[in-house]
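Just one protein chain is left out here, and the rest sit where they should.
In order of appearance the chains are A and B, and numbering begins at 1 in each one.
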Amino acid sequence: MPALLRRAAAAPVWARVCGGALLLLAVLVAAKGPHDAAQTTVNGIVTGTYFALGAVGLALVFGVLRLVNFAHGDMLTFAAYMALLFSMTLGLPIVAAMVVGTLATAALAVVSELVLWRPMRTRRAGGFQLLLITIGLAFVIRNGIQLFAGSIPRTLDVDVTTAFNLVGHVRIGRTQSIAVVVGLIALLLVAVLLRATRIGKEMRALADNLSLAEVSGIDTQRVILVTWGVAGALAGLAGVVSAAAIGVMTPNFGWLLLLSLFAAAVVGGLKSAYGALVGGLLLGLVEEWSTMFVDSRWKFAVGFSVLILTLLVRPTGLLGRPEVT
Amino acid sequence: MIPLAFSFQSFAHADFWIGVGIVAGIYSIFTLGLQVNVGFTGILNFGQAGFMAIGAYSMALLILKAHWSPWAALPVATLIAMASGLLVGIPALRLPPHYLAMATIGAAQIVQITAQNATGFTGGNEGLIGFDAEWQRIQTWLLGKLSAVGLGQQYELPLFLVTWLSFLVLLVVLRALQHTPWGRVLRAIREDEDAAAALGKNVYAYKLQSLMAAAALGAVAGYLLALNVTLIYPQSFSADFTFIGFAILVLGGLASYVGVALGAILLWFVLEGMRFVDLPLAADKIAALRLLLVGLVLIAVMVFRPQGILGKREEMVIRG
Partner (left out) sequence: MAERPPVAELGPGADAILRVRDLAKRFGGLRAVDGASLDVERGSITALIGPNGAGKTTLFNLVTGFLAPDRGAVAYDDESIYRKPPYRVAARGMMRTFQMTKALAAMTVLENMLLGAPDQPGERLLGLARHPLGWRRRERDVQSRALELLERFRLSTHAHAYAATLSGGQRKLLELARLLMAEPRLVLLDEPLAGVHRVLGGELLAHIHDLRAERGMTFLFIEHDMEVVMENADRVIVMAQGQVIAAGAPAEVRRNRAVIDAYLGTEAEDAA
């Protein structure tokens, strides 16, 4: 037995995390029965998908700029409401409207870089200033949306009723299954971008060591701009996917998700996009699994608790590497 | 008839502005706590609303459930808030600034969610009432005294006076503390904690003290808020409250306690003054417009004049 544990401890972090999750699932099946465990796992994958989309965007911006973007959650809301706007006022079919919403959010991120972040960097603004600006931006976006669209819950024109059985009585909504597929494809594309393309390698280089990247001839301004675009697109996709999957949206919904997104990104090691991906999926699973034990209104508290626990125990995240001083 | 209508009008206005003054005063005391943390120690406490909630709920629960006198409940509730500051601070203050910001928001959100959902204990979304019996008596007595000078009709004036008197006392205490060696160590920590540690100062302990002080100030703001609304319910203690506090903080200027009052008065007089502008908007949209303004204030100050109105350029040395 000890030999097995030793081999387990020596396995790469990936394997340990996946192994741990599977072990946890096995425990849950034993505790609550296969149906509940399976259903919440399915729900968890849905939630985890848009958590992952949101968290990866956060991690990309933090990695390249060392900026925690408190307005990130509101970018999700922005996308969802843009989709609503285009589908309602311009009569676009909902899928097209969602695409437009995603692109609009990418545009918003790019514009914010050109108009706000780049000039502030030129002026050597400190981290505190930038942080408060993200909070101000969050207020502006969130309340701007409420100013125009009001605070009553809205829905996107998606099919919220059709559901089908996966295995046995475990159900998933049709919209949600599409959301998962789309989300996972997007995440895969991002992973490919980071790994295989030149711009992706440059993004990783900046995240690793900004000053080194600058002196090795990388056009950092361009890379930062692309990072914002990608992060904005991911946030946009997360926003439309979550609005579709959850079914209703209010101007606050992105802000309410923000701490869960932080938790996912921190668990994955704030700088690491891959970590945020895994962190998002894990957190989605954990939040949904928790509904087997506590009332679902405590779900958000679970997210915050995971955040705080991770910050206490292992701030570099389960998958992150320690910061080089 | 007409002179009477005018005097009623002006009364209504005076009452309105006194009410605004109370809110500004509550925010001022709340933001004094943020100033101690951010402006004087350099720690990013985004959970101040949580400490306010803990103070207010503790006070109300001690009075309502444990049947304590408010004179005992207030100091003990303050100690409870300070203890929660210690509880949050011990793990959180070891973290770098952006993690500390997240951890403190997370802690405050947990407090709010608990307040909403532990309905048996906290009354849930309906909240707690009835804790202010003693205050009502004091208020009546004060109004009696004010009648002697013809101000007996300004029902909000007693709370206004108590709020601003509290602020002044706290201001004096904090300024005195700043001019002590203790205050000097805090300022050093704000600028460069490694330098302070290299000189033998236990930086961690000072940060804990700073956070506990802020928690106490948040609690006091919480009591006054509770008395103003006569109801304690979770929505009052949202993260928005903390961020409005930050807007006041940066507007008035970092490292200036007087600036806190200036920022609060300015911001609230503008926000509430908007009520006189006849906007064809529904209530929730007007609320959104006000918070939008707060966001713009935050951005504008940080972009154009980060040291705020009363802050000094040299003081802009927050590590970030």
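Observations
FYI, contacts are C-beta pairs under 8 Å (C-beta built on N, C-alpha and C of every residue); 3 or more make two chains touch, one makes a residue touch a chain.
Source: prediction; values computed, not measured.
For the options B:Arg137, B:Arg184 or B:Arg275, the residue in contact with the chain missing from this view is B:Arg184.
Touching the chain that is not shown, out of B:Asn125, B:Ser147 or B:Asn202: B:Asn202 (per the contact rule at the top).
Contact between chain B and the absent chain runs through residues 177, 180-182, 184-185, 187-188, 191-192, 194-204, 209, 314-315, 317.
Methods note: only the chains that are shown with their structure count from here on.
A separation of 32 Å divides the Cα centre of chain A from that of chain B.
Taken together, the chain A residues at the contact with chain B in this complex read 68, 116, 120, 125-133, 135-140, 142-144, 146-147, 150-151, 251, 259, 262-263, 266, 295, 297-298, 300-301, 304-305, 307-308, 311-312, 315. In the complex of the two chains, the chain B residues touching chain A come out as 38, 44, 91-92, 95-99, 101-103, 105-107, 109-110, 113-114, 116-117, 243, 246-247, 250, 281-282, 284-285, 287-289, 291-292, 294-299, 302-303, 306, 316, 318-320.
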